[in-house]
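Excluded from the complex is one protein chain; the other protein chains are retained at their positions.
Chain nomenclature is as follows: A, B and C, assigned in order of appearance, with residue numbering initiated at 1 for each chain independently.
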């Protein structure tokens, strides 16, 4: 009963609740399967595909100054971010890694690694070089 | 009234609704602000930081065969995916790009670019070289 | 006879004549062979190794301003450039590509692609975005 209610509420409120990672991953899996592309999507290959998209992002930013880069939400950049996201989600799916959990954990790790007072006072991370 | 109800429902059901991208982005923004790191986070710099993490991912996969790569959900790889995700979300936030919208749009674009029958029959994308 | 003369002259004048790419490639090949690493050095894997080193280079430059980057000939950066060069030469060797010829040809191609007056007047390449 509660489950049914939940499903309905999900449908009603979905748009407000952020992205459903799993839903997108399923969509991408179906997309690849329908095209017989699964054979190409080993994690190793997906890392290279991700890298290739990040290379394109570098291409879009390479000659911009930092200031110019702040106002560069072009459609090309938007699509590039999407491509990177798509390959990242696909890779996590193939490796059975829960990317949401991983992100939450990593934020905890970073908080311990860079405590506010130390990080602020010394900015170790950014000044080490 | 409906808003209050929604907020409560969000709290109750959050775990079922997938990731709240915006919430994570806000957490990351606060994290940077508290440490005075915002000055370093120009989109151009964030692209390089993202690239650096993707480089580390390559390091973890470079000597693995495709087969070996299929069983490599180590903690190191898990953390690497999280790092990439974090910089990607931060970058999208700084550029005011709605990454969820961008991903949904890109999937539509890809569906038109690679129609099932054409992609399956010819596998153009993968055979062009 | 001429060959012997040439060999002697090479030895005498080597230092003036720049790098002997082939000699370095042979050294790298021997290095890998002695350690039984040849099995790992498929071109695909070497591309990932090269990428990983370029990622480290990004790490060293990511938070620097353009100005700061102009005075950053640290030993770390020096070693990183060497690593990239080493994997590039190894990759070219494995693919039987004459990297010197390729570079000279590419400079010719670029000269035609970006004629001085056009490139200078309009700076197409840098302004296209």
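Here is the rule we use: a contact is a pair of C-beta atoms (placed from the backbone, for glycine too) under 8 Å apart; a residue touches a chain by one contact, two chains touch by 3 or more.
Just so it is clear, the structure is predicted and the values come from calculations on it, not from any experiment.
Trainee: Against the chain that's been left off, what residues of subunit B make contact? List them.
Mentor: 44, 47-48, 51, 60, 63-66, 72, 74, 76, 126, 129
Trainee: Mind pulling the subunit C residues that touch the left-out chain?
Mentor: 6, 9-10, 13-14, 16-24, 27-28, 31, 34-37, 40, 42-45, 47-48, 50-51, 54, 57-58, 61, 64-67, 69-70, 72-73, 77-79, 81-86, 88, 91-92, 94-97, 99-100, 102-107, 109-111, 114, 116, 119-120, 123, 125-126
Trainee: Name, in rising order, the residues on subunit A that touch the hidden chain in the full complex.
Mentor: 40, 45, 48-49, 51-56, 58-59, 61-63
By definition in this document, only the chains that are shown with their structure count from here on.
Trainee: Taking the mean of the C-alpha atoms as each chain's centre, how many Å separate subunit A from subunit C?
Mentor: 32
Trainee: Rounded to a whole Å, what is the gap between the Cα centroids of subunit A and subunit B?
Mentor: A distance of 1 Å separates the two centres.
Trainee: Going through subunit A residue by residue, note those that touch at least 2 other chains and give them in order.
Mentor: 44, 47-48, 51, 64-66, 72, 126
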